[in-house]
Each structure stands twice: as structure tokens, then as C-alpha cells.
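With one protein chain held back, the other chains of the complex are shown just where they sit.
Entry: subunit A
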């Protein structure tokens, strides 16, 4: 009997471990150990901070994505927002000689433009899904392509360098040796994590993702929650874009390209179910860190860049398999009468 109790305690621990999003942390730890052995530079403070700085853009995008994925939707246009929002701000801020429109908005207004346009795009996505009733895959895919084109239109196909300190501060400044972008990412992760776990809005998200009709019958304003989830996703993608522009000290026309794939990968690796209603921020962060660490390790190990991309893809598949197996083993209990 003792053995049995012991085993079920382990089982309970395992279930909680997976359910709370810790599945990937042992893998992450393993990678760090491997990294430390393979590349001595890996564990240096500079490199670790570098990794965090690199993942903060992906991290914010993935957190934004998890809003809509939790309710069983998706938003491909986030990638377009990462590029478009800071570009719009940059062309309005930069002088005509630097490729701008000559409006020369002050810095704080530029920041407002970037986040405001990001939120508006999210609002538009919500409108298309909730009011018009489009499938989010197709409506946000269309918008993604439209935004990529719009970036080229508004910038006339040219990147804008040094758009202004207010826009680039978040992505380039450091406080006590830590990049502000990392602090922003961590703050948003903690805040959104608390909202998902302890806020009524988070409860509504999970309920809608798992059984939309039941959420409706319980009196939750389902349409409003879905709509707002798209707005939050857009806002966070806009913030990610601002950080990226800051780090590069320029709004580049190709900014954000391909980030949506990494964001989906990070979310799934972190245990977020694309079917909705499952996953949390602890998991999302693990997925983001995993991708960041792998990229960094491959670069440090001087793997040729062609191989970096292919092996990142392979790792994503392996990690997704691991996550799926773990969550299937720990839950999936279904009873009937």
C-alpha cells in the first residue's frame, strides 16, 4: 500500500508539472548544460543577456498569440504588425531627408502611433472574426499579406535608420546592465500570466477555448472577449515591433518576417493547444527560451547558417512531440456513464 501511495504522489506531481507548464524546463536545463560543455562562452553573462534580449521580441509576439490561441482562434497578421506598426511610426517621425514624410512627429507620439495602429489592426481582426464571421485563418492571412505590402508602400521600400530616441528607447536602453526590452518582456509575461491565472478575463478565455457555448450560457460576453483578445494580441505584437526597431535602431522593411512561425512553434512547445483552452504563460516562456537557446547554441557552435534554420525546424518538431506526449500521458482521462 505504501508503494502505491508513493506512486500516486509521483503521478500527481507529474500531472501538476505538466499542467502548470513546466514540461520543457528540464529539457531547457539539459540544453544549458550541454551548451556549457560544448561552448564555454555560452554561460557567460553577456551571452545569457544576449539570448534574453533576442527572445524578448519573439516572447511578446508569442504572448500576444497565446491570447487568441487560448480561445481557439489564431492570428497570422501579428507578423505583419511587428513590421508595420514601428514602420508607420518611423515614417511619421523621420525627416523627409531620412526617408520620412516630413511630419516629424515627436517621439512619444510616434510610440503612440505604433501601439495605436497595432491595437487598431487587432480591433479590425476582431471585427472580421466576430461581426463578419470570417474564419480567422483566412482573414488574418489576408491581412498579413496586406500589411507586408503596406510596409513597402508607406516606406517606399526603404528602411528608416535612427527613427528617434523615444521609439528606440525600449529596445536599446539598459538599466543596471539589463536591457529594457528584457525587463519589458518579463513584466508583460508576469502581468499576462497573472491575468490568465487569476483574473476573470483569463477565466473567460479558458472557458471560451474549451466550451464556447457553455461560456455563453454562463453569461460571459463571449463576443467581446474574443474581440478584445485580438486587440491585446495586436498590441503586444506592436510592442514587440517597437522593441525590434529599437534593437536594430532602424525600421527595416523585412522586420518580423517569419516570426509568426517561431511564435506558433514556441506556443506549441510551451504546451499551448492550438485547439484552444490549454496552456499558460510559464509554458509559453519555456517555449520561447528553448527556441532562443537553440538558435544561440547553433550559432556559437559555428553551425553554418543554412543548417541552423533546418535544425531549428527539426528541434521544433521533436519538442512538439515531447510536449504532446507529456500532456497526453498526464491527462486525457475521459469518463463516460
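Structural remarks
Methods note: contacts are C-beta pairs under 8 Å (C-beta built on N, C-alpha and C of every residue); 3 or more make two chains touch, one makes a residue touch a chain; residues count from 1.
Assume contacts and distances are computed from a predicted model.
One chain of this complex is left out of the view, and of "ATP-binding cassette domain-containing protein", "Cytochrome c oxidase subunit 2", "MoaD/ThiS family protein" or "Succinate dehydrogenase subunit C", the protein name its UniProt record gives is "ATP-binding cassette domain-containing protein".
For the chain missing from the display, the contacting residue among A:67, A:206, A:227 or A:264 is A:206, taking the whole complex into account.
When the full complex is taken into account, the listed residue touching the unshown chain is A:214, out of A:36, A:138, A:187 or A:214. The chain not shown here touches subunit A at positions 194, 198-201, 203-204, 206-207, 210-211, 213-220, 277-278, 333-337.
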